[in-house]
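The complex is shown incomplete by one protein chain, all other protein chains being positioned as in the whole.
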Amino acid sequence: MALRTYQDYIDSLKKMRPNIYKFDELIEDVTTHPATRNTVEGHGTSYRLYDNPEEKEILTTTSHLTGEPVSRYLSIIQTAEEMFANSRLKRHMFNLTGTCTGGRCVGWTSLNSMFITSWEIDKEFGTDYHQRLIAWLKDAQARDITIAGALTDPKGDRTKPPSMQDDPDMNLHIVEYRDDGIVVRGAKAMICGVAAANEIFILPGSAYKETDKDYAVSFVIPRDIEGLTIVETRHPSDTREHEEGFDIPVKDGGITQSFLLFEDVFVPKERVFMAGEFKYTLNAIKYFVSTYRAAIGGCVAGQGDVKIGAAVLLARANGLSSKVFNDKIIQMNINNETTFGMGIAAGAMGSKHPSGAWVCDMMLSNVNKVHVATLPYETSRLAQEIGGGISETGCMPSYKDYTSEKYGNLIQKYLKAAHSAESRTRAARLIEWLTIGAGVPGCMHGGGSPDGAKLFVRLLSNMEDKVNMAKRLAGITEDIPEPQKKK
Amino acid sequence: MALRTYQDYIDSLKKMRPNIYKFDELIEDVTTHPATRNTVEGHGTSYRLYDNPEEKEILTTTSHLTGEPVSRYLSIIQTAEEMFANSRLKRHMFNLTGTCTGGRCVGWTSLNSMFITSWEIDKEFGTDYHQRLIAWLKDAQARDITIAGALTDPKGDRTKPPSMQDDPDMNLHIVEYRDDGIVVRGAKAMICGVAAANEIFILPGSAYKETDKDYAVSFVIPRDIEGLTIVETRHPSDTREHEEGFDIPVKDGGITQSFLLFEDVFVPKERVFMAGEFKYTLNAIKYFVSTYRAAIGGCVAGQGDVKIGAAVLLARANGLSSKVFNDKIIQMNINNETTFGMGIAAGAMGSKHPSGAWVCDMMLSNVNKVHVATLPYETSRLAQEIGGGISETGCMPSYKDYTSEKYGNLIQKYLKAAHSAESRTRAARLIEWLTIGAGVPGCMHGGGSPDGAKLFVRLLSNMEDKVNMAKRLAGITEDIPEPQKKK
Amino acid sequence: MALRTYQDYIDSLKKMRPNIYKFDELIEDVTTHPATRNTVEGHGTSYRLYDNPEEKEILTTTSHLTGEPVSRYLSIIQTAEEMFANSRLKRHMFNLTGTCTGGRCVGWTSLNSMFITSWEIDKEFGTDYHQRLIAWLKDAQARDITIAGALTDPKGDRTKPPSMQDDPDMNLHIVEYRDDGIVVRGAKAMICGVAAANEIFILPGSAYKETDKDYAVSFVIPRDIEGLTIVETRHPSDTREHEEGFDIPVKDGGITQSFLLFEDVFVPKERVFMAGEFKYTLNAIKYFVSTYRAAIGGCVAGQGDVKIGAAVLLARANGLSSKVFNDKIIQMNINNETTFGMGIAAGAMGSKHPSGAWVCDMMLSNVNKVHVATLPYETSRLAQEIGGGISETGCMPSYKDYTSEKYGNLIQKYLKAAHSAESRTRAARLIEWLTIGAGVPGCMHGGGSPDGAKLFVRLLSNMEDKVNMAKRLAGITEDIPEPQKKK
Partner (left out) sequence: MALRTYQDYIDSLKKMRPNIYKFDELIEDVTTHPATRNTVEGHGTSYRLYDNPEEKEILTTTSHLTGEPVSRYLSIIQTAEEMFANSRLKRHMFNLTGTCTGGRCVGWTSLNSMFITSWEIDKEFGTDYHQRLIAWLKDAQARDITIAGALTDPKGDRTKPPSMQDDPDMNLHIVEYRDDGIVVRGAKAMICGVAAANEIFILPGSAYKETDKDYAVSFVIPRDIEGLTIVETRHPSDTREHEEGFDIPVKDGGITQSFLLFEDVFVPKERVFMAGEFKYTLNAIKYFVSTYRAAIGGCVAGQGDVKIGAAVLLARANGLSSKVFNDKIIQMNINNETTFGMGIAAGAMGSKHPSGAWVCDMMLSNVNKVHVATLPYETSRLAQEIGGGISETGCMPSYKDYTSEKYGNLIQKYLKAAHSAESRTRAARLIEWLTIGAGVPGCMHGGGSPDGAKLFVRLLSNMEDKVNMAKRLAGITEDIPEPQKKK
């Protein structure tokens, strides 16, 4: 059963123990509950597409472990071309679902990061994490499961390391090392797509030193494991998902982010890939971000494509030619292609790790993260500018008012322009959803903040080489070092 | 009763006929209904402040009609200094309410525009609109009422003038001219602060030609006039206003925008200031935008001030010094002061109209509109960048989850950082509210779109003078005109 | 002789002792030497314009000392309106000369700064600097002289104060206090328009502490005073000023910046306005920059006007309508009006000092300085973009080649487009001159660097007020101070 059907996927979610809450209410069935069904539908798209041969090409590859066809989301990326496929797949999924299906791609990135990191740990310490991961991965590929990924800890006071926090649980940590596994406590925050996932892949949230070694932990668990409580966070206009009508215009996708609360969860050793090897937490992070910050350029480009389409749609519905907005549409395209292209470049300039996995170029990945944190904002602004006042903040009466028996006819009369009131309203609601509504993904801080990325850019910039180029060209022979700090 | 109390204001609203709907439900009391009470509270702030002598200074001036102290919102701006006071007042009100109190300032701008325009109409046509307006204004000042303003028509197909629309009602128009007044039909869309207003001042929505003369209409009406139905539009996360707790963190202000549905409304002639004089519709618009696009720079600066404060607050709550974000905070200040300053400049470079009113410089006003449509977006992005992941899309559990008996303690445990969970959550919710939530005003298209402003910039730029400067400097004597279009 | 003629001005320069060098050569007559004649011509424009009543209005005002008409450049600015006139005058002079006539406006700003500062010093110390300045100024007004201003010291190692430098002369300082005056040694660097000036007004280059009190010095001297040697610096393509033809297309203006070398220069006490009162060096700088950074917005707008004109001219000469470049031209106008407008705003929000002089708003002035350091670069880029390849780096054969007997006919043949080769070449050379040639003023660092301006923005931003606004709105009652540095 290497590739399962959409229905298999839905069924697998239905079978799980309910442990997800929102609004202080337990969600019995994530596939039908308004708070989660859209994101499940979005993730489900990745299974539906197997039926279309052209799409299947985008979504699947050959397992290097078994030679079987597998979902790319469960593959180890081994070449630049596969990395390009990663960017393209993410763009495609945003094109189809309008937003993030983070429960697939963060998991993918996490397992790729730990594939490499576990190899390195084993090499130094003689452990068997890498084999465990491979064993688990083979099985995961066979089951074709959906895996969310989780890095971000609550962190508490940002200026203190985990072990110096007043509360040691502010970062997820091992509270007991047992022969058959580990027991962990703490939380992960703002984790995307968990409601649509079968399993969750955990990474350390930062690079740690020896004093924080119990925080150096990576593992993978079923989403409904004992001791894990999940609380979905709010997002803009989220209660509309509980309403009738098209004020949330998109049913084919949706985003959820949750807090994972670990109350002494036992993880069996076969599912543990790091337990105390603090020295490798930095690498786990680095391998994660090098891939993630490359491919996220595809994500925001994919949403940007939809922003362009929505803006043109609304302009036409208003009776205006898209030509009127040519310069804006070109700029939106430039923004999209820049984040997509920089991700491709990071893949192209990457290199093969001895473990067999592909590592993207860190400089280009991190530069891209800065673009991801800025350009989509301009694209959104331009969509709102083209769309006009009703799209800017979704300034139209609610669906209930639109269909009011008392005055709905008037609302519809006045929302009509060159095309039907409904089409125009749906287009405007789509822009709202994409730019200031429930479809806005948290890509600025997701996968780490732009300031962190800038730090990498600075570190990787070979500044002294550049100084030496300039010295040579200017004919300067004197030694001109960085000035010493005055004591 | 030149300056009334907050309680008088509230009472005046309670006494009005209920004619405002949201979610297909009639709002019986705008001062207590969740959909409108925050905006009423925001507008009410302008009455509360009379009690503080320093604030009173900002809010009041002397009526040039009566010599009595009056609210600035009901004054005719007669000097550059009064225009500066306009910008300062708007900034101050955003500082205090966090968002737009459009039911005061659009009305103010409208009455100033028609004060001038009616003077011009009377001069050419011998009508008595100007005296009517003065009579009404004296009374309005005495009653110290709150006046919303309404320009934007639904417009229908953007490429056709009003009379060429399939439906003649797509722009508000006169359907009957009577001796004692006019009857109007149509709608105004996206009108701000109506729920908090006693009256509504109507302006033509565009410049019209003779064939559209029935659309050349300006008047002022009680908000609860017979034949007028008002439907409040949605805004981001608006249903949270109906919830308990602090997911909407701000109670001191709120924004509403509504559709006004005119079903053959009779307006008595004393309240009509233009009725068919299409030739002056362009000027009505011009005088409106010259003031509005200047002062709106104060609005967005005032909200920008709060964005800075909220970002610093959340950084500190995270345990981080604001110094870490120095360059971002400086940029936010630069953005704020630029829109504020350009508005001041438009006032300073303005000129006195023969009617006695002050007209801002159109070039600088319109340049400012372009800044207003761009810089606040960057300020918002920076607030989210400083605030971190929880502020970006408000990615935290709901208040219900925060106070859950089952796991609320864990949510609170993990939301705590350097300060209490509640303070940190409130600060993050404030950033969300300001940047992607219910506090976002529609300033990009409010008062007209940036593309319209750019058109004015182009028209007012004296390009040939600049060409001649360049010619003279370059020593070019040949005539170099614009090339003729090829036939 | 309150307002002298252009010829008087030229004669006054001819009469001075030659003490200016360039290319290791003494310039005998600054009014005819190729290195200086263009800047003299530019400054002379301010005298020529007296003949035109409309221009005279822009250039002159009434002396508050004598009631006589005087050049604005020699006036004390006493109202916001006079400050507006300052911005307008600077814009106008750039319109007419294409570049900076720094020998007038820096002097003006310097004397205004010391007018205020000397008043403050006298108030505290009972000195008579203010009266000395007034006496000198009356005479200067009567003679209608041109005054350069000089602040910038060579400074040596930027991390050390003047008295800690290896060489005490790296900042201009008093080496002898005498009863009849002072003796100064050191240098001032990059001083604008000295060659066109009759006198030079010296300010301290920075804010100093007590250990550096000998550096706290301000005075005014004839340009040709004994002991002063002046060396003109290079600027882009400066040797073209020594060539025939139109490769420097502009003869009506030019910029010079020089190094002033003070070798024990004696300054009589009547001309000394600060001598050791280190406590007031900060204010001297503050009063200077508040005015300077406001009005410089007029300067760069004035040059921006010419950039627009030149770009349109070249587009037309290429056969293209300016409409093709509408969005670029609008952006250029926006940039111009923004720096101009922010300067106006700084004037409008200024305040009257007890000395009678007007002090611009420091926040708005410093914000403007940041715009001045960025927006004109975009305007230049757009001019080059509109102008096409020949304007980008002035990529055309030299005038010598243009007129070559061998192949000049071919060069002219191929430089022709929709208009004559000469007009097209002149227009392209003008863009080159304005954007990458001899006409580029040093406005980014002139009057201090943008990073210094940003420091002021940060200091003046009332951050705690903004934090308190946010706290109040978010309903936060807990004290949330800046975190303390960890020890």
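Order as written gives the chain letters A, B and C; numbering starts at 1 within each chain.
We take it that contacts are C-beta pairs under 8 Å (C-beta built on N, C-alpha and C of every residue); 3 or more make two chains touch, one makes a residue touch a chain.
Please read all numbers here as calculations on a predicted model, not as lab measurements.
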| item | value |
| --- | --- |
| Contact set of the excluded chain (shown chains only) | A, B, C |
| Residue, one of C:D212, C:D247 or C:E277, that touches the chain absent here | C:D247 |
| Which residue of C:L13, C:L74, C:V217 or C:L261 touches the chain not shown here | C:L261 |
| Hidden-chain contact residue, picked from the options A:V289, A:L320 or A:A357 | A:L320 |
| Hidden-chain contact residue, picked from the options C:E28, C:E124, C:E385 or C:D465 | C:E385 |
| Residue among A:D128, A:D252 or A:E270 touching the omitted chain | A:D252 |
| Contacts of chain C with the absent chain, listed as residue ranges | 21-24, 152, 154-160, 167, 169-170, 187, 189-190, 229, 231-240, 247, 257, 259, 261, 263, 318-320, 373-374, 377-378, 381, 384-385, 388-390, 392-398, 400-401, 403-407, 410-411, 413-418, 432, 436-437, 440-442, 444-446, 449-451 |
| For chain B, the residues touching the chain missing from this view | 159, 327, 483, 486 |
| Chain not shown, touching residues in chain A | 80, 84, 95-98, 246, 249-253, 305-306, 308-310, 312-313, 316-317, 319-322, 326-327, 329-330, 333-334, 337-338, 340-349, 363-364, 367-368, 370-371, 418-420, 422-423, 426-427, 429-430, 454, 457-458, 461, 463, 465-476, 478, 480-483, 485 |
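Here is the rule we use: only the chains that are shown with their structure count from here on.
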| item | value |
| --- | --- |
| Computed distance of Cα centres, chain C from chain A, in Å | 52 |
| Distance between the centres, which are taken as Cα means, of chain C and chain B, whole angstrom | 40 |
| Where chain A and chain B are represented by their mean Cα positions, the distance between them in whole Å | 37 |
| Shared-contact residues (touching 2 or more other chains) in chain B | 319-320, 418 |
